[in-house]
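To keep things clear, I will list the structure first and then write my remarks on it.
Every protein chain of the complex appears in place save one, which is left out.
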Amino acid sequence: MRIPLAALIGLILTAIYFLAAIFAPLIAPYGVAEVVGQVWEPSSADYLLGTDNIGRDLLSRMIYGGRTTIFIATAATILSFTTGAILGFLATVLGGWWDQLMSRFVDLLMSIPTLIFALVVLSVMPVTVPVLILVMGFLDSTRVYRLARAVAVDINVMDYVEAARLRGEGNRWVIFREILPNALSPLVAEMGMRFIFMVLFVSTLSFLGLGVQPPGADWGGIVKENADGIVYGIGAALYPAVAIATLAISVNLVADWVLNRTTSLKGGRG
Amino acid sequence: MPTLVKLLAQRIALGLLLLFLVSILIFAGTNILPGDVAQSILGQSATPEALANLRKELGLNDPVVTRYFSWLGGALHGDLGTALTSRLDIATEIGRRLGNTLFLAFWAAVIAVPLAIFLGLLAVRYRDRWPDKVISAFTLASISVPEFLIGYLLMFFIGVKLRWFPSTAISYRPDADLFTRLESIALPVAVLTFVVLAHMMRMTRAAILNVMQSAYIETAELKGLRMFTIIWRHAFPNSIAPIVNVVMLNLAYLVVGVVVIEVVFVYPGMGQYLVDHVSKRDVPVVQACGLIFAAVYIGMNLIADVVSILANPRLRHPK
Partner (left out) sequence: MSDPLVKVKNLKIGATVYPPGEKPHDIEIVHGVDFELEKGKVLGLIGESGAGKSTIGLSTLGYGRGGVEITGGEVWINGRDILKGGLGALRKLRGSEVTYVSQSAAASFNPAKKIMDQVTEAAIRHGKFSKSEAEKRAVDLFRQLSLPNPETIGNRYPHQVSGGQLQRCMTALALCPQPDLVVFDEPTTALDVTTQIDVLAAIKQAIAATGVAALYITHDLAVVAQVSDHIMVLRNGDMVEYGDTDQIINAPREEYTQALVSVRSITHEEKKPTPEPVLTVKGINARYRGTNFDVLKNVNVEVHPGQTLAVVGESGSGKSTLARVITGLLPPRDGKIEFAGRNLSADLKGRTREDLRELQMIYQMADVAMNPRQTVGTIIGRPLEFYFGMKGKAKRERIQELLDEIELGTGFIDRYPAELSGGQKQRVCIARALAAKPKLIICDEVTSALDPLVADGILKLLLNLQKVEDVAYLFITHDIATVRAIADSIAVMYQGKVVRYGPKSQVLSPPFDDYTDLLLSSVPEMRLGWLEEVIEHRRMESAGN
């Protein structure tokens, strides 16, 4: 199997980010909350990216921060995906009343911008990592539901699904053997997009001070802590930009490739 | 005509119903906690008296339905209550800030919308050539970086290093002259434009391409018409609805983007007001702001719906 260059680069970078996240304690030169130097020291042999607003090593904070960001984003994506996809497929297969009920409720949830809704809910909730994952995951599952349902509805009206029903197949066969194999590629590609969105979402929340709480580190939080430096011409707050952008683009490249590869499998879908 | 009027009435009624349900949802969202809102607002160390006072103030001793309707009734009369933390009337506070936010969003839209449509057309005209590719690379980049980071990047390079524009909007005064006001919001407007531009361009491109691939465009080509005539007489009338849809969708998105950008540039608008009071757990303010943002969002989508109904020849000229 040949992997195109763009996808290969994406794959390698994504892998590096995930490995760095998993092995953060082994890689990071200093502890996450350890004050090791002066405020906003420039980069040096000791502190590759310099130090932050209270003298902690920025590289270590970026590595630990990546760990938190990637963990939360991954967990929220999984939650959003399983909930959204299962409910979307169920709505299609069950049809009728159930479909109406779920779809209209999702319409309602989607008529409030996600960020605003998250802010409203977080104003009364204790801001902890599990709460963040739950709120982000459930709010985002509405988008996955829409997509999963739209894809499944298209497949469900195909004659081959009707043929399976006429044969007497049950809902399980229809979902797993007829619909899922044909829905997989758009869903996997969407999973990449949802993951990116989650990274941006949790970073935004942390930046607004409503995500990961200090002294824990995450990329959005690092921006918030070092934002004051910007006006003095200190760019410490911009490192997360590079990290988030490269991670997002890498994941995007991989998702694109997955989508192309699976659709071209043996002549594609229909 | 009657079908058209009926459809429009239905859409608008549906929008109002949606708004009503959203108000329930927002109210419920701040009341779903297992346990006590007052406790979670004040934290574990709160004294029993403080808790009792807050409960009374929030009306937590009344049943939830009563509280909802008194809140909704107040909101309908323009009474949004008072903020817990500052004791200021929320409606007046919002009144001062809403104008600022709309001013910011307005100028971002004024720049972004024509630019996006123009660039979208350009991408269609030079499809699969370099202008198109540059545009899609730009899109990929801009959806990969959160708004606030784009904000800081511009602030760092343009505001601080190059010193072209003020790096924050903290000095913004609504009563200053237009030029001063515009100068102080130059950077936030640039960021917002950047954020919605990519999406809007891409969607405009897709919408026009969709129309250009129709069989009636081929008919027009086979009539020997010029490209300009084809686009103006045949593609444009059919592209209005999808483009308005794109614009409205992105303006709705803009309204959300404003929240974050206001925080970055310390701009005295609705967004900052909301975020501040979320951290302070000032529930009445959060509810009021949430409702207004949601209303704007629903309104934008409603306009898009109405325009696409009005632009549909099948509905305008029924059989």
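Lettered A and B in written order, each chain numbered from 1.
Keep this in mind: a contact is a pair of C-beta atoms (placed from the backbone, for glycine too) under 8 Å apart; a residue touches a chain by one contact, two chains touch by 3 or more.
Note that the coordinates shown come from a computational prediction; the quantities given were computed from them, not determined experimentally.
K.L.:
Relative to the complete complex, which of the depicted chains are touched by the chain excluded from display?
P.N.:
A, B
K.L.:
Pick out which of B:L76, B:L162 or B:L222 touches the chain that's been left out of the picture.
P.N.:
B:L222
K.L.:
On subunit A, what residues meet the omitted chain?
P.N.:
Touch set of subunit A with respect to the missing chain: 158-160, 162-163, 165-169, 177-178, 181-182, 261, 263-270.
K.L.:
Go through subunit B and note every residue touching the omitted chain.
P.N.:
214-216, 218-226, 229, 233-234, 237-238, 313-314, 317, 319
By our rule, only the chains that are shown with their structure count from here on.
K.L.:
What is the distance in Å between the mean C-alpha positions of subunit A and subunit B?
P.N.:
Result: the chain centres lie 22 Å from each other.
K.L.:
Spell out the part of subunit A that touches subunit B in their complex, as residue ranges.
P.N.:
Touching subunit B from subunit A are residues 107-109, 111-117, 119-126, 196, 200, 203-204, 207-210, 220, 223, 227, 230-233, 235, 237-238, 240-241, 244-245, 248-249, 252.
K.L.:
List the residues on subunit B that touch subunit A in their complex, please.
P.N.:
Touch list, subunit B to subunit A: 18, 21-22, 25-26, 29-33, 37, 40-41, 140-141, 143-150, 152-153, 155-156, 159-161, 167-168, 252-253, 255-256, 259-260, 263-264, 274-275, 277-279, 281-283, 286-287, 289-290, 293-294, 297-298, 301.
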